[in-house]
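Omission of a single protein chain aside, the complex is shown with its protein chains in their original locations.
The block that comes next holds subunit A.
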Amino acid sequence: MAEIDRDKLLDIYTRTMKVNRTDEKFRELLMGGKVAVMYYCVRGQELVSAAAMAALEKDDYVVCTYRGQGEQTAKGIPMEKWWGECLGKATGTCKGKGGTMHITDPETGIMVTTGVVGSGLPIANGLAMASQNNGDGRVTLVSFGDGAANIGGFHEAMNMAQLYKLPVVFLCQNNRYGEHTAYADHTDSPNIASRAAGYGMPGVTVDGNDVNQIYPAVKEAVDRARRGEGPTLVEAMCYRMMGHFFGSDFSYMPPEHIAEMKAEDPLPKLRKVMLEHQFTEEELDKIVADIDAQINAAVEHALAAPLPDTDEIYKDVLEETA
């Protein structure tokens, strides 16, 4: 596998830190009581989302889940719109009508964020089917967790994607928990990627905390899809370092699991790779400081933004009510 070049590394680092700093900021706001909304933390999974988004082109489509902050911010949704939506404001991507679990921003390719586990895969097939029909060359990437691998839609979608050789990438972020249930308590097969063989599809399991594994794996899957060779299942092993949603109890995570995931934290590992590639501490710190400044400005903008008009509840139901 070819070495990731410096420009791409910098791109991945920047996206990763954007995801991480957004997550940190969200938790700070929630803990401080500044906002009270559902939020699904992505701490520990930043690199998987960032590397995957860095492997896509700007026009490519993404379908993600309620734990989709990583894909959304790394794909490039303008921060003011993203925060506006998360805080339920009129300035949000969806005028405050979707919320944290239903962020949609077609301009940056975030086509659906579903709140239903596993429902994104069949929809991703449709986006890819449109690209196959009209030859626009786009690839669709759908992100989901290990929990989604056990719902019927996963199997239906995988079979259909392979049948039609759809330009789609199935990215399973195996964070070892389906909601509050540990992997071993919901699945007996050693990994998810091996299921791909059952559909005649390539499947690969990689370390999602290692940029040199996750980026090339997704990039190869994206390239393959774009060449018209069909779908790939990429399983990125990672850790969800928080509970299922912000504020939820995660005492069910055993201490040895917590120690293991701290040792595998993708952020220090990525920083080490950056330093090995002759980026300086100062350069990397400056990137984070710039991101923090952007996030702070976006949060201030969102906090000050107007609430949606009450009559929005009647709008966008059908075209006639648009």
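Operating definition for what follows: contacts are C-beta pairs under 8 Å (C-beta built on N, C-alpha and C of every residue); 3 or more make two chains touch, one makes a residue touch a chain; residues count from 1.
Throughout what follows, contacts and distances are computed from a predicted model.
Student: When one chain of this assembly is omitted, its UniProt record names it as which of these: "Alpha-ketoacid dehydrogenase subunit beta", "ABC transporter substrate-binding protein", "FMN reductase" or "Branched-chain amino acid transport system permease protein"?
Tutor: "Alpha-ketoacid dehydrogenase subunit beta"
Student: Which of these touches the unseen chain: A:A157, A:L171 or A:L284?
Tutor: A:A157
Student: Using the document's definition of touch, tell me which of A:L30, A:M129, A:V273 or A:L303 contacts the absent chain.
Tutor: With A:L30, A:M129, A:V273 or A:L303 as choices, the missing chain is touched by A:M129.
Student: Can you say which of A:I4, A:A52 or A:L121 touches the chain missing from this structure?
Tutor: A:L121
Student: By the contact definition given up top, give the residues of subunit A that touch the hidden chain.
Tutor: Interface residues of subunit A facing the absent chain: 61, 63, 92-98, 102, 104-106, 111-112, 114-116, 119, 121-134, 140, 152-153, 156-157, 159-160, 163-164, 315-320, 322.
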